[in-house]
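First, the structure itself, so that you have it in front of you.
The other protein chains are all here in position, but one chain of the complex has been omitted.
Up next, chain A:
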Amino acid sequence: MDIDDILASVDRGPGASPESAALDHQLLTRFWVAERAVSEVLPWPAPLMERIMDRVRIQNQISNAVQHLQIETIEDLAASSETTLPTTANTHNPNLNLRLSILQTDLARSQYIPRATKTPLASQTQSTASSQNPNQQPEDSVPDISELTDLAPLSEPETSFLHAHQTLLAGHYAASFMGAFPRQLRRLDDNAGGTSMIQGPDLKEVVFVRCLGAEVPVAVGGEEEEYETGVTMRMGDVWVVRWEGVKGAWGRGEVELL
């Protein structure tokens, strides 16, 4: 068994080419940087993540197989060194160690990004929780997960994590101090007195963007017909602008968050 046999034996699935792997890697890297740059939860790129995790799994198998091969080689080497000079085992595949270390470095680097993407999400989601339930108990202000059909922008595991977390938190608040409050003040999403208890992400925060399209105007105002256009960014420019102004362009892939 040789490393080339291992590499050749792997079925990478339909439609997989080295170029698409490179493109997915670039997309994921960009998404990770973007997720870290803005206050909001960005839509979860489910198909992209699936493809990446599949590749990571396959590459992990390859790496393990090669590691086995390496151990065998070392054992051969040890066995042969007692009798003769270790020529056979070593010349057999001189680059095995190097290739293994390259494979593993690449794997470790590639796994870092999905991991690093998930951590900020977990905390951002917590600040986004909200509900429309009219009951007067802290627990009731957590929406029923089974009634939700549209999870966007969260992925399924994120939603269930968030739900469990919020239920726990609400239960704890109710037991420790909120039970003593007047009935109408017990809700976690209370908005009495004009102050909402839900803290949403700040869309007006500034971000750093690079313009990738030919020309991208900064649009602010939010509501469809009454938005005003601000400055226009040209290709290759780096700007400090409000996130709400370039959110649309980011969705179209015309700007990159830095």
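Simple rule for what comes next: a contact is a pair of C-beta atoms (placed from the backbone, for glycine too) under 8 Å apart; a residue touches a chain by one contact, two chains touch by 3 or more; residues count from 1.
In this section, contacts and distances are computed from a predicted model.
The chain absent from the displayed complex carries the UniProt protein name "DNA replication complex GINS protein PSF2", chosen from "Splicing factor subunit", "RRN7-type domain-containing protein", "AP-1 complex subunit gamma" or "DNA replication complex GINS protein PSF2". Of A:Ala65, A:Ala174 or A:Leu212, it is A:Leu212 that touches the chain left out of the display.
If you put the hidden chain back, the residue from A:Thr73, A:Ser110 or A:Thr159 that touches it is A:Ser110.
Residues of chain A that touch the chain left out of the display are 4, 7, 15, 18-27, 29-30, 33, 36-39, 45, 47-48, 51-52, 55-56, 59, 95, 98-99, 101-103, 105-107, 109-110, 112, 116, 119-120, 122-124, 126, 204-206, 208, 210, 212-215, 218-221, 226, 228-231, 233-242, 245, 252-254, 256, 258.
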